[in-house]
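Report on the structure given below.
All protein chains but one are shown in place.
Up next is subunit A:
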């Protein structure tokens, strides 16, 4: 029941609109099915399945809106949820930022749904975990990991004739391997729409290599170093930059995208000219939805082109205030990469640090986008184009903006995942000079 076809979703949503007595009404129906397995100390600790289906209705009178939701779908329940949304709208004060609903739009079909992922069974999840544990045991390591898959659909309708439907699949996997003595730790994480691309055996092998390779880490002095960030490390730090692509906070004067003296940085060269950042729902490696909850079509949008700020996100309200076209936030973020592998970047480095991943990144100063965090699960010293030895983890204090002005080289882009938001990105490995490590950590 949780995954409805386009026709099934439309039938329910049209009934909802039929019950509406408000000036405007919109409704969203979404459902998902999936499951997860968590394991630690080389054994499964918890497992679960989840199936959800819910309907949310927003009714508007003038500039007053109310939202109600329900998870029953007979006609009486549908009418009840519409009436409740209408009652709630009466409680609400006028919202001066309310925008009228959009009329019918044309949406391209998304490519986010992969049937083999939708067909994942509990047995297939268990098999994926068993392969991971097998690697851990063979390497005499302790594995802790998590796999989660979901199939979801999303549909919206409104009283002005807009209707959109989308279906997607997703599978995420992460594993940490540690040795018995607690002196070595390695990590790998993967996220895909297509489960056939997920290889938990190989990913766990990489984590095992990092775990064994990080034993006997030496302490080197904190300071400014040339670093090679693997895509996993780069994604977790650079998503902080993507979250700042908002015109309103920039125009209001409280963002790293604020131009000194007023206004925003559109048109300004902010980063190294080799940096291009864009969103594209039709990228085959990282597909995204082709519309958002407001019913705006999503197309390819370039945020940074050759280092210059090309676009910032404009909500419909803020665009109207500023007399510009709305620019919706993209469904994904991609940094264009080059051809070099991580190994190539290492070979070209005289002295530097290879970073597998970062941990606990938090904002220090939103104005400069300064962030702090730490390295973990495989940090290595590079000399004369080779990894020489593992080193102890560092705390860093660095701004993605300063960092992308200190760019030495971009590697090949690959799909990776943020270890905190669990969003997927297409991200190149990257070589950065003068990256600021400010203290050492004893953590393994």
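Keep in mind that, in the parts below, a contact is a pair of C-beta atoms (placed from the backbone, for glycine too) under 8 Å apart; a residue touches a chain by one contact, two chains touch by 3 or more; residues count from 1.
In this section, contacts and distances are computed from a predicted model.
Looking at what's absent rather than what's present, what does UniProt name the missing chain, "Sarcosine oxidase subunit delta", "TldD protein", "Phosphate transport system permease protein PstC (TC 3.A.1.7.1)" or "DNA-binding response regulator"?
Missing chain, UniProt protein name: "TldD protein".
From the list A:27, A:68 or A:139, which touches the chain that is not on show?
A:68
If I consider the whole complex, including the chain that's not displayed, which of A:374, A:391 or A:409 touches that chain?
Missing-chain contact among the listed residues: A:374.
Counting contacts across the full complex, list the positions on subunit A that touch the omitted chain.
Touch set of subunit A with respect to the missing chain: 36, 38, 40-48, 54, 56, 67-71, 84, 87-88, 91-93, 95-97, 142, 144-146, 148, 174-176, 178, 182, 187, 252-254, 256, 258-262, 270, 359-365, 367-370, 372-374, 376, 393, 395, 397, 399, 401-402, 420, 438-444.
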